[in-house]
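One structure, pasted below without further comment.
Apart from one protein chain that is not included, each protein chain of the complex appears where it belongs.
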Amino acid sequence: MSQKIDRPKEACGVFAVYGHPEAVKLNYLGLYALQHRGQESAGIVSSDGRTLYSHKGMGLVGDVFNEENLASLKGHLAIGHVRYSTTGSSMLKNAQPLVVEYSRGTIAIGHNGNLVNAKILRDELEAYGSIFQTTVDSEIILHLLARSNSASLQDNLVETLKCIEGAYSLVFATEDQIIGARDPHGFRPLVIGKLGDAYVLTSETCALDLIDAEFVREVEPGEMVFINHKGLRSVKPFKKPERQAMCVFEHVYFARPDSILFGENVHEVRKEFGRQLAREFPVKADMVIPVPDSGNSAAAGFSQESGIPLEMGIIRNHYIGRTFLQPTQLIRDFGVKIKLNPIKKLIEGKKIVVVDDSIVRGTTSKNRVKGLRDAGAKEIHMRISCPPHKNPCLYGIDFPSKEELIASSKTMDEIAKFLKVDSLGYLSLEGMLQSVKHANKNFCSACFDGNYPVKFDTRLNKFIMEKSREKLLDKIK
Amino acid sequence: MSQKIDRPKEACGVFAVYGHPEAVKLNYLGLYALQHRGQESAGIVSSDGRTLYSHKGMGLVGDVFNEENLASLKGHLAIGHVRYSTTGSSMLKNAQPLVVEYSRGTIAIGHNGNLVNAKILRDELEAYGSIFQTTVDSEIILHLLARSNSASLQDNLVETLKCIEGAYSLVFATEDQIIGARDPHGFRPLVIGKLGDAYVLTSETCALDLIDAEFVREVEPGEMVFINHKGLRSVKPFKKPERQAMCVFEHVYFARPDSILFGENVHEVRKEFGRQLAREFPVKADMVIPVPDSGNSAAAGFSQESGIPLEMGIIRNHYIGRTFLQPTQLIRDFGVKIKLNPIKKLIEGKKIVVVDDSIVRGTTSKNRVKGLRDAGAKEIHMRISCPPHKNPCLYGIDFPSKEELIASSKTMDEIAKFLKVDSLGYLSLEGMLQSVKHANKNFCSACFDGNYPVKFDTRLNKFIMEKSREKLLDKIK
Amino acid sequence: MSQKIDRPKEACGVFAVYGHPEAVKLNYLGLYALQHRGQESAGIVSSDGRTLYSHKGMGLVGDVFNEENLASLKGHLAIGHVRYSTTGSSMLKNAQPLVVEYSRGTIAIGHNGNLVNAKILRDELEAYGSIFQTTVDSEIILHLLARSNSASLQDNLVETLKCIEGAYSLVFATEDQIIGARDPHGFRPLVIGKLGDAYVLTSETCALDLIDAEFVREVEPGEMVFINHKGLRSVKPFKKPERQAMCVFEHVYFARPDSILFGENVHEVRKEFGRQLAREFPVKADMVIPVPDSGNSAAAGFSQESGIPLEMGIIRNHYIGRTFLQPTQLIRDFGVKIKLNPIKKLIEGKKIVVVDDSIVRGTTSKNRVKGLRDAGAKEIHMRISCPPHKNPCLYGIDFPSKEELIASSKTMDEIAKFLKVDSLGYLSLEGMLQSVKHANKNFCSACFDGNYPVKFDTRLNKFIMEKSREKLLDKIK
Partner (left out) sequence: MSQKIDRPKEACGVFAVYGHPEAVKLNYLGLYALQHRGQESAGIVSSDGRTLYSHKGMGLVGDVFNEENLASLKGHLAIGHVRYSTTGSSMLKNAQPLVVEYSRGTIAIGHNGNLVNAKILRDELEAYGSIFQTTVDSEIILHLLARSNSASLQDNLVETLKCIEGAYSLVFATEDQIIGARDPHGFRPLVIGKLGDAYVLTSETCALDLIDAEFVREVEPGEMVFINHKGLRSVKPFKKPERQAMCVFEHVYFARPDSILFGENVHEVRKEFGRQLAREFPVKADMVIPVPDSGNSAAAGFSQESGIPLEMGIIRNHYIGRTFLQPTQLIRDFGVKIKLNPIKKLIEGKKIVVVDDSIVRGTTSKNRVKGLRDAGAKEIHMRISCPPHKNPCLYGIDFPSKEELIASSKTMDEIAKFLKVDSLGYLSLEGMLQSVKHANKNFCSACFDGNYPVKFDTRLNKFIMEKSREKLLDKIK
């Protein structure tokens, strides 16, 4: 299915296990729980102490792996990765974890995030004779690692990570250990769990729940953890940045509601977003309807704060086959009904509050509003549980360019008009940041306020990089 | 994915279009909207007025069809079918619609329901020289049709349908017309829609919504509709039975909440079930949590009646690949968490009402309760939006045998103990039937009260038939 | 690969085993050895004494079967079938063996040959209420069998076979026996072998060689053999026809050179064809080159008789993938070089005799001649090891229609001119029939002389039947 969805896409999810006889199967389940973070490719690399085994493929975890290839992945340690990527089987080479041979032996890497100095590093590495076979940042990291001459793998890794800037939550596997690392700003999540004596690293705690592992703590921003037969050893070799910069949008949209993220439960944070939204943009209405499933939590908060009843008034079709053809390819635009259908009888003649997590280009929201209007809604009040998106993300979230973000060029009134809603309310930046218990300054909200915590060469802004990357992609595809 | 789910399975969904240049593509979309009624095989047969074209396959609509095979299905009329079936590629031959040549030409059939005299008819037909290539009831119907000697196809069909007893909502296609038929008791739904001048027949109205077709009316119990270039012609050749017997379980579980079924919106009926349930089994609690998505509507009703806040406290994983391996095949029983994970932080220390649509064997519910208990729930009050299931269905729903139905052998107290819930409440039969506006006597509630509206030879009860069928299956597989 | 080859196609090959613990695996190997008789679908039906198991698929034996599906076919008896068919996955339903339920239980059938009264029988059966789900003759046979009311299966079968006319070598399987039958004229081969105590039936003896089975004898024309735990029982219930009519073209082209066919080794018969051809059309030349591999044996005979050295001067490419695209689809016509390339250095400036088995439309031969001319051949003398093809086959070989057969409308001179050869010689009918030791009158040579041994309604000639069949195909596809 090559469905174009008007929705930000998260780069990736990572998962790793050390010290369990069923490490690979646990990794498989872990990746399944992280599937919402990337649906285009999946991979696992395992080790039995001597040899690294790898299997990767395009598609969902449940499609990439089967009993046979899982059985071929031996060992008591494993790292895994799910990612989204531009489609095309030829892009299999970009699937992670990436495994290479270098002077110290074999190493595998899985990466969630986006480097801001990738282009510069790549140019420099090429100038010094490196050849690139993929277009992913992870390959840059491995080249740097291979060129480092320090005495130990740890020193090499520290030296390497000091070269890279931007967002990274990394897992590595060598023959006998797994390593986790999180950038000093802590953009992307990475947590530590335990299952008996085995250690687990994962992007989100929902993957711990699935395997009945215990949530221990986050890998701290700027922390590296080396996990082997001696246990877990923590290293914090980096200078602390002025402030941390955890991605607030993980709370708004990406993370699963049942995860604990940056110290708080996502569902509860979202409910608080909804409550605050109800306070900031009160309205008289018959019911609150979430856009399922991403609007569910905020809608519950809105309903509870406002006293307006919550109704699951939009039905989601859960069955989409692998090659499902979009109606637009068939006859004409059936809008978003293919996935979401409003319950006419419920909505007819009613004043409704629709709660969604965000608006990107605005076209999907517009279609949804039309669907509700066609279903007979008398008034439609749209409430968005985050501020307007005005800027692209440089740290690993695939927003469209500034020009395509509706809020970067249109006023609130213009957007409301465009969407054809009776009223429109976005959660305020302050309201959003107050709703998370962490001090405000610890979050990155650059996509809302343009305040980018990690400097980048403006000549090499995200879209230049993107472009160069695409050119590259074209070249190597 | 060969996931064994402790859940009743609906036999099928049917869809048909007459008089549209894009009949096949509309049929494709229609089947997609009916996918919840059957996920194991899908098929479409079309006609351009002279020739019938057919494509069928195992799997989801979105997997069975692609641009190429859809393009090969020509014509302005089409019928389609989704079904569940025992797994195994060899069962492709049982996929519907079934197409055959007989003395009058070519005819295709799609069937939703279950005949109670299938075994007898099959034996008799074989005695008279019929050969059977599939194990589906539809083949019996076609044999009867082929042996009928009446002057017209209509007479033949009437003669044929008079021979069969039980539940059937049927669609037929010949070179130049589509035909719909619903058994006199009206067990399974079948409705008529219009899209411009084109006619549509479908199991549920949600399929009309998807293609922007207008809902006209139900095909009435005992009605046949012949649709061709002259329009729709209705025939009611059958003697009225003592009472109608629409399947109330369609309202409880099978149908999609956005459908209008037997005259009422499913979501609203379910909400009323929930309200009534709250009246019958009130409880003090912190929140009402539905088992998503089938418990959503009833939970909303329960919440609104009781004033206890509604929370989407169980998160559903939407990504299951085609070959997803169950954890039980992997390590040990992770229960139902693979699909549903409770939000610990929300539930911890709380008194919760869990609303589910039904309990069949009880094992799945038990796992869910355990998951909630592990998540820290202080009290768990389970509320079921229908009465206890004590009897198998003979009319097309794949319940387990009486012995396996937990409510057929255990008291309420014993079930509550088995599930380890603090309290358990099933909606009463009266409460359920009052909640649907139709007169009670029009519904079949045999699975609850054992009152089977269509007589069947007790020596040939469902499980004998089933068994014989399985034996057959074995033989021909 | 949807390669259109200018070559007659044999309908089918059949194979059966009774009384071996590895019956299915032997059947798999047997079908592989018969693969030259049909490459479009393959199937095996086995029985363990109680239940019939079936697996069929489109493609080569080695593609249709794998360890898993072979393992699912249990039992000590099995029948198998390879066939060619019009392409398209939808035609899977026509793959054999066909298995059906009828009043006596379950029966499977595999058929090689073509009935001349298929159309009449089918019409009649339909008139009496039969429904047809495939377009193969085998289904007619099963319908007749199911309608027969005799006391025993044997009587039923005899009654059935007495109704059908034309060419048939049949294998049947029931729960506990296999049955072989060959039509009274003996058009198609069918032989009996033994492997220890186990019995084998097969179209050709080369399949016995592969499994190290011993060749016992042919199933005689008009003979039926019933093989079960009591051993083999022979029945000859049919009136002897005026003469037998074994297909001489099996010797010319279809059968494998290592088979013993109708009492003689195919290679030796073909060598004798070649010798006779050299006597009938002597020529002075530098070398004899066969069109590989079908011309190999006759070329050897020609070389030995004439004393002109044999050279394998045309190289065959053995590697053609499943979806190989023809050059014509790519750029322009590279003729037949894609499969066969002449050795330039060998041919340059030489006078060559090219020996091929037959000419059908003439286009392929013309291309080959061009290729040899381009390679520098000074003189090209084409010798064909059978008489000119002037008539279609009604008994199971897929020749084109009379109009398309080049020899039906062109004289020898015209054909030579069309092919651009320096001389052309076809083996004479007498020469051909003398070369086989059996009395001439025992062979069918209708495709050469139009002398059809089994009468057929001229209004229902092969092409009418074909047409009706195609129409049907269209209808049901």
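All chains are identified by letter, namely A, B and C, in their written order; residue positions are counted from 1 within each chain.
The definition used in the following text is that a contact is a pair of C-beta atoms (placed from the backbone, for glycine too) under 8 Å apart; a residue touches a chain by one contact, two chains touch by 3 or more.
Computed from a predicted structure; not experimentally measured.
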item: Contacts of the hidden chain among displayed chains; value: A, C
item: Which of A:A23, A:L52 or A:V191 contacts the chain that the document leaves out; value: A:L52
item: Chain not shown: contacting residue from C:D209, C:E280, C:D398 or C:D422; value: C:D209
item: Options C:L26, C:L427 or C:C447, residue touching the unrepresented chain; value: C:L26
item: Residue of C:L346, C:V360 or C:C444 in touch with the missing chain, whole complex considered; value: C:L346
item: Missing-chain contacts mapped onto chain A; value: 51-55, 90, 92-93, 98-103, 105-106, 126-133, 139, 142-143, 146-148, 472, 474-477
item: Residues in chain C touching the chain absent from view; value: 1, 22, 25-26, 28-29, 32-33, 35-36, 39, 59-67, 70, 206, 209-212, 256-258, 260, 265, 267-268, 293, 296-297, 300, 303-304, 309-313, 315-325, 327, 329-331, 334, 337-338, 341-346
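The rule we apply is simple: only the chains that are shown with their structure count from here on.
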item: Cα-centroid distance, chain A relative to chain B, in whole angstrom; value: 37
item: Rounded Å distance between chain B and chain C, as computed from the means of their C-alpha atoms; value: 48
item: Length of the line joining the C-alpha centres of chain A and chain C, rounded to whole Å; value: 60
item: Where chain B touches two or more other chains, by residue; value: none
